[in-house]
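The other protein chains are all here in position, but one chain of the complex has been omitted.
Let's turn to subunit A:
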Amino acid sequence: MCFLPDAEQRAFAQSLDTMLGKAGTPAVARDWSRGERTGGRALWARIAEAGVFALAVPQAHGGLGPRPVEVALAFVELGRHAVPGPLVETVAAAALLTGAGPAERFLADLASGGSMATLAVEGAYAVDGDAAALRLVLGADGLRLSPGHGPVRSSLDPARRLTRLLPGGQLLVPRPPVERALSWARLATAAQALGVGLALLERTVAYVGQRVQFGVPVGSFQAVKHRLADARIALEFARPLVLGAAVTMSAADVAAAKAAACEAAYTTARAALQLHGAIGYTAEYDLSLWLTKARALRTAWGSPDDCRAEVLRGRP
């Protein structure tokens, strides 16, 4: 029995943190928002090299997985560093294609980082459809390979570029494992949101510690402290739900983790904006990269209420 990540798992997360910390991710995210992808693709290759995508792909197809606990730990770090791109969608695509017969041919490229995937239910927005090599559409008749994408719309989070995928295209799998893929998408989103929340908290604590008003650091005021304490509490209690869900991978556990982590990240985002004041409300200040992502992830792959409904459905 061990309710904590083991030493190897912690070392993996730590090494990813170190690598991403040196990668200048805020600049990469800003370029990505403008459709400039050189930096983003280079970063993607390094993340793949670290094994992140391989963790979602079975060993028979060039992967290391499926290892959802490691995927969750990795996505916390990806969120903490505001890494752009269809990260969640790529691991969800791997879950969708695993066991899919001839369509498994795409898995090796996902594992190695050779291709990005995006994924959407027919008619919904897909993230980064203009960047992904593999565009998957879930329709009434199964999973299709979309022939292309429509115009790009901006998201509340500029680093998430929204596209509708074109209908038609090759039918890859008539009855894909939608539930399994949804669980992977929700788990990765929950972990990413947790990381986003942790980054927002860390930056805000640093800011209120040095910003002086009325002759004292803003962080010495109780009203400020209590908002940040509440954010810390929400994030600390979301973390074991995320890791626990990665162990069980039950739809209800994953939904609980998604609801809790996204609510915690969003609560933290609201506190972060308030406590930064006007500087936090500007696009040029890096905090905006996490603020906007916390909002977007909250409804990605299931709103808090969708997830709560799943929790209730999952109980005997």
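Operating definition for what follows: contacts are C-beta pairs under 8 Å (C-beta built on N, C-alpha and C of every residue); 3 or more make two chains touch, one makes a residue touch a chain; residues count from 1.
Keep this in mind: contacts and distances are computed from a predicted model.
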Chain not displayed: protein name in its UniProt record ("Cytochrome c domain-containing protein", "Acyl-CoA dehydrogenase", "Glycine cleavage system H protein" or "Aspartate aminotransferase family protein"): "Acyl-CoA dehydrogenase"
Sole contact to the chain not displayed, among A:Val208, A:Leu273 or A:Leu289: A:Val208
Residue among A:Arg34, A:Arg153 or A:His226 that touches the chain left out of view: A:His226
Contact residue for the chain not shown (choose from A:Leu119, A:Leu241, A:Ala269 or A:Ala294): A:Leu241
Missing-partner contacts on subunit A, residue numbers: 1-6, 9, 69, 201, 205, 208-209, 216-217, 219-222, 224-226, 228-230, 232-233, 236-241, 243-244, 247-248, 253, 256, 259-260, 304-305, 308-309, 311-312, 315
